[in-house]
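One chain of protein is taken out of this complex; the other chains stay put.
By letter and in written order, the chains are A and B; residue numbering begins at 1 in each of them.
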Amino acid sequence: MDPSTSSAITLNINGEKHTLSVDHRTTLLDALRERLDLTGTKKGCDQGQCGACTVLLDGQRAVSCLQLAVSAEGRDITTIEGIAEGERLHPVQQAFLDLDGYQCGYCTPGQICSAVAMIEEHAAGWPSAVSDDLRPDAAPAPLTADEIRERMSGNLCRCGAYVQIVEAVTEAAAAGNKAGNRAGKAGKEAAA
Amino acid sequence: MREFGYQRAVDVSGAVAQLGADPEARFLGGGTNLVDLMKIGVERPAQLVDISGLPLGQIESTEGGGLRIGATVTNSDLAAHPEVRRRYPALAQAVLAGASGQLRNMATVGGNLLQRTRCGYFTDVTQPCNKRAPGSGCPAIEGEHRNHAILGASEHCVAVHPSDMGVALAAFDAVVSYETADGPEGATSGGELPIADFYRPVGDTPHLETALPPGALITGVTLPPAPVSARSRYRKVRERASYAFAIGSVAAALDVRDGAVHDVRLAFGAVASRPWRAREAERALIGAPADADTFAAAADAELAAAQPLPENGYKVTLMHNLVVAVLTELREETAR
Partner (left out) sequence: MTTATTGTTSVKGSHGAPHTRVEGPEKVTGAARYAGDVPFAELAHGWLALSTVTRGRIRSVETGPVLAMPGVLAVLHHGNAPHVDTDYVGLLGVPDPTAAVFQNDRVPHRGWPVALVVAETSEQAREAAEALVVEYEEEPHDIAFSAGRPDAYASGGPQGQDVEEKGDLEAELAASAVVVDEEYTTPEEHHNPMEPHAATARWEGGRLEVVDSNQGSTWIVNELAKLFSLDPSSVRVRSEHVGGAFGSKGVRAHQVAAVMAATVLQRPVRVVLTRRQMFSLIGYRSPTTQRIRLGADADGRLRALEHDSLSLTSTVHEFVEASAGVARVMYDAPAHRTANRVVRLDVPTPTFMRAPGEAPGSFALESALDELAEKCGIDPIELRARNDPETGPVSGLPFSSRNLLACFSEGARRFGWADRDPRPGMRREGHRLIGTGTAAASFPARAIPSTAAVTAEADGTFTVRITASDVGTGARTALTLIAAEALDVATDQVRVRIGDSDFGQAMIAGGSMGTRSWGWAVTAAARDLREQLALGGSIPPEGITARSDTSAAIGALAATERHSFGAQFAEVSVDTATGEVRVQRMLGIFAAGRIVNPLTARGQFVGGMTWGISMALHEEAVRDQSSGGNVGADFAGYHVAANADVPHVEAGWVDDPDPDDPVGIKGIGEIGIVGAAAAIANAVWHATGVRHRSLPIRPDRVLLAGEGTQRV
């Protein structure tokens, strides 16, 4: 490949290093799917308008379709394939399974990655657009159904499984969201 | 998307030098707007200078109680910051009202200021658009313009600026700092633009959106101290409850003393090519009784200049109602 329009990069994905040469145009989403056979991350719109491609970058949720692969070098990337701890499902995954938080399953990896990070964001005290009181010294808003609905609105589900998604996230958050967490930025701040 | 070169910048002067005077080069921040525009062919850069690693990710207090916000601070960090929430709650609310959690984690303050309109003709390269292809025409004026401008537009372009954050920045008199090349040897010098001067009027050059010099890099935004801003809020109306651009929004701050408006800040979103500071309304409010009649009259004073198109006249009613509703809520909050 033309060295002026491509680069050799190393991506740190789910704790493993992958070295590859990428066309600068390649998004992280396409690098995962077409170069590394990590196809759990889905392409729904390729424009940052649906959330199906959500992954964790340094522990924070992000849409991988608008992230150039070359620019993701040096960051900790967690995909749906890295959410479970071995054979043991993450509480969010288990809740989606138990409570039927999906139908066709295509938006599901993005929903799950998003929920895992969102629960941490909430625990770190990040407010949302429906939080009543934004003052930093106010008591943290509980993770109500309305808070979950707003915070999960970046993940469209065309099958219409939102009701069950909210139930699943509620249950997983109550379960403590403990297992399988890769301590993210928000989590670290909360711990600090 | 055409092939392009890519460089990572490690410091501000290096970034400015790397971009140089190349009109086909772009700074890459969070990428949430630029990469999308590259995918749909609206932007076709030959070179990207990645500024996401620049040391511009801090939010610091300034003397007197203002804030200086680095250009690469993400929307999420901005909205979660304790001093933003304490001193400028409308700014935190505005940021939280925009996009989604994922996008707020990626998008930066500098990029937010520079984001392009979501007009459906601008984002479709098979259509004419004076903003994207100067001189090609504006099909929105005769076509689909339900969410287009009612203030400050021209016969050349009726697109609206999509930013929520910018509306709060306009209300709070933010000042944009930038760095630009100065001389041939890679030297740079700084400059500042008040938000009121940052966006250019549409006129017959809708493709020229800001007053930034060519090749300039936004390094940060400074919010001057203003006690009134601690009693502020942002209200956004959109066609679904979340994850949608505004059809109208208001950022407002209000200080009522002895029943009269002592100080006020008011800015509108989704009504013009830029975040719209409602100075006529502010003038009508200062010193007047803090009641619904005053609020309504102030809204009308600002909206007297509105020139709605056939399908977006509702925005005049919407903005009138929003101004009254938000100021009323702030007055009641102050009274508590």
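Note that in this section contacts are C-beta pairs under 8 Å (C-beta built on N, C-alpha and C of every residue); 3 or more make two chains touch, one makes a residue touch a chain.
This one's a predicted model, so the numbers in the text were calculated from it and none came from an experiment.
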{"item": "Contact residue for the chain not shown (choose from A:G74, A:G105 or A:G176)", "value": "A:G105"}
{"item": "Among A:G44, A:G59 or A:P127, the residue in touch with the chain that has been omitted", "value": "A:G44"}
{"item": "Of B:D11, B:E83 or B:D124, the residue in touch with the unshown chain", "value": "B:D124"}
{"item": "Hidden partner interface residues of chain B, rising order", "value": "1-3, 40-41, 118, 120-121, 123-124, 126-127, 139, 142-144, 146, 237, 239-245, 247-248, 292, 296, 312-315, 317-318, 320-322, 324-325"}
{"item": "Missing-partner contacts on chain A, residue numbers", "value": "2, 23, 25-26, 30, 33-34, 37-47, 49-50, 52, 79-81, 83-84, 89, 93-94, 96-98, 100, 102-109, 112, 130, 145-146, 148-150, 152-153, 155-166"}
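Everything below uses one rule, namely that only the chains that are shown with their structure count from here on.
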{"item": "Residues of chain B that touch chain A when the two form their complex", "value": "1, 3-6, 8, 28, 30-32, 35-36, 38-40, 48, 50, 52, 76, 79-80, 82-83, 85-86, 89, 92-93, 96-97, 99-103, 105-106, 241-243"}
{"item": "Residues of chain A that touch chain B when the two form their complex", "value": "2, 4-5, 7, 23-25, 27, 46-48, 51, 54, 57, 60-63, 65-68, 70-71, 114, 117-118, 121, 124-129, 131, 134-137, 149-151, 153-156"}
